[in-house]
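Omission of a single protein chain aside, the complex is shown with its protein chains in their original locations.
Chain naming follows the written order as A and B, and within any one chain the residues start at number 1.
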Amino acid sequence: MLITSLAYSQDPLGEYLGDESAFYAETKQVNQFFRRFNNEESKDGVRYNPGDKKYRDLRERKNYLDILFDAQNSSITRDLKQQFIADVNNETNPTFLDFRNGDWFSEVAAKFDYRGQEQIIYLYLRLEQDRKGYKWVLHHVHSDKYSSMMPEKESEEKKFIHPMSHELDFMNLNKAFQDTDHLQDYAVKGYKPDYLTMLLYDIKRGDLKFKTVTDVKFHFFQVDNWYFEIAEFNRSGMNRGWLISSLAKVPETQKENFRKYLFRE
Amino acid sequence: MKSIKYIFTGVFLLFLQLNTQLFAQTNEPELAPGRKAAIDSLALEKVRDLSKYISIIGDKETPFSEANRVIERAMELFAEGAQMGVSSLNSQEVKYYGVRTYFRRLMALNYDKVKISWFNIQYISDLERQPDGRYVGVITIYQKFEGISEDGMKYQDTTKKDITVFVERKQTQIGGRLIGFWDVLLGDIRVSETTQ
Partner (left out) sequence: MKSKNLLNNFHLNRSIFFLAIVIFAGLGVSSCKKQPSSTVPTAEEQRIEKAKADLRALLNDNDMSIEEMENRLDAIKALNIEDPEVVSLIAQVEAKIARLKAEKLREEEDARRRREEEMRKQRESEPAYKLNSYFNRIAGAASTDESNFQISQALTMFSSPEAPVLIIIAKDGDIVDYDEPTTINKYLNYLKDQKKKADAIENIVFDDNGKIKELELTKLR
């Protein structure tokens, strides 16, 4: 119903090229996902300004929310989806997405070349305010290569520098640093390797070269007790573009752990 | 006499440019919706102009010298260093080219006939401010490309183009008047093959 009425025509750019209803239905930008989710634009994509009658109108919004899910994803059950919409569009306390200050971040899978070998590295970016505006900043990196280089171990398995080493001017460092598989064992308790620094270092040294972005997703923690992910679906039909690709009930207390899981920690 | 005139014009243009930099505004209040809408349509017009230039460059009927001239005009629409990021349906891998390289490739395409047309649909994002105070937005449009080779083989694709638009309020002096204008420049373009 909504999808067919999306097929409005705007100023023509050229000749008529056939049915464009799929393009109208498509959530064409992440920006449009925000505007549709919040009901901040008309069906033909023209933005409402705060103060307009329909701006964030809850009744119209319900129709939008309904079409913002990947319809082919069976793990997003009808029931789960309806619960989510009811929560988000709750008349007394509705939740709207906030582009600049909301809790959300991007996960970018990128292909790099490491000394002739291809590898996928996951880059996590979030928006940060700086001077007059905002920018995306790298705040986390995951690479299988880095994590296998620095495996996390139980403390019983860890090597150590014995407590009287100081008497010998730490001459056993010689052995410790030759044992490259266990280097991280000698670090302080709670030591966490910083993969972002490792990435920057490798690129600066010229060992690692960026090739291409292969996938982009966004993770949202802006709705109380919910987590959802959006991804872009480039396919035929009306259910396409930026859609909710994953949805889960996550209590606020468990969100931090969930985040670690997303960071592949 | 004529050369003096040109020197004067040159000096004038230099003056204009210097002024542009001098008067570049640092701070301005939130824009009224009417002005925002005017900037949106100005940005959209630049995108349409680009579409037209692409059609001329790709057209086999366009003489070589004309195509080159049009490439220069099209380049004027872009901020420095703008790139195209192109991917096909078969591969998620994005290939990156400079905009000029993209135009040259388009001009040199080995088809007997090329037809580039555009769908009516367009989508204009919000304008967000970046740290240096410039505004940035993205305009999405859809293009259909058809190429027929000498042996009659037809290739066609539909692409979605997400075009970066940088918008900056500047001021300059013309004829003794202070003119406030919007400098709209196109940036990187993400081109992804799509199904209609």
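What we mean here is this: a contact is a pair of C-beta atoms (placed from the backbone, for glycine too) under 8 Å apart; a residue touches a chain by one contact, two chains touch by 3 or more.
Here the structure is a predicted model, which means the values were calculated and not measured.
Engineer: Among the chains you can see, which ones touch the chain that has been omitted?
Structural biologist: For the complete complex, the undisplayed chain touches B.
Engineer: Please pick, from B:K52, B:R104 or B:R129, the residue that touches the omitted chain in the full complex.
Structural biologist: The single option touching the absent chain is B:K52.
Engineer: Can you say which of B:R73, B:K95 or B:K154 touches the chain missing from this structure?
Structural biologist: Considering all chains, including the one not shown, the answer is B:R73.
Engineer: So one chain is hidden, and I want to know which residue out of B:L89, B:L109 or B:I179 touches that hidden chain in the complete assembly.
Structural biologist: In the complete complex, the chain left out is touched by residue B:I179.
Engineer: Need a quick check: the contact residues on chain B for the chain that isn't drawn.
Structural biologist: Contacting residues on chain B, toward the hidden partner: 5, 9, 12-13, 16, 32, 34-35, 37-39, 41-42, 49, 52-53, 56, 63, 66, 70, 73, 170, 172, 174-175, 179-184.
By definition in this document, only the chains that are shown with their structure count from here on.
Engineer: Centroid of chain A to centroid of chain B, CA atoms only: how many Å?
Structural biologist: Using C-alpha averages as centres, the distance is 30 Å.
Engineer: Would you pull the chain B residues touching chain A in the complex into a rising list?
Structural biologist: It is residues 27, 33, 48, 51, 85, 89, 92-96, 117-126, 128-134, 138, 140-142, 144, 160, 162, 192, 194-196 of chain B that touch chain A.
Engineer: Which stretch or stretches of chain A touch chain B in the complex?
Structural biologist: 9-20, 22-24, 28-29, 31-32, 35, 45, 47, 49, 99-100, 111, 130-135, 211-215, 234-236
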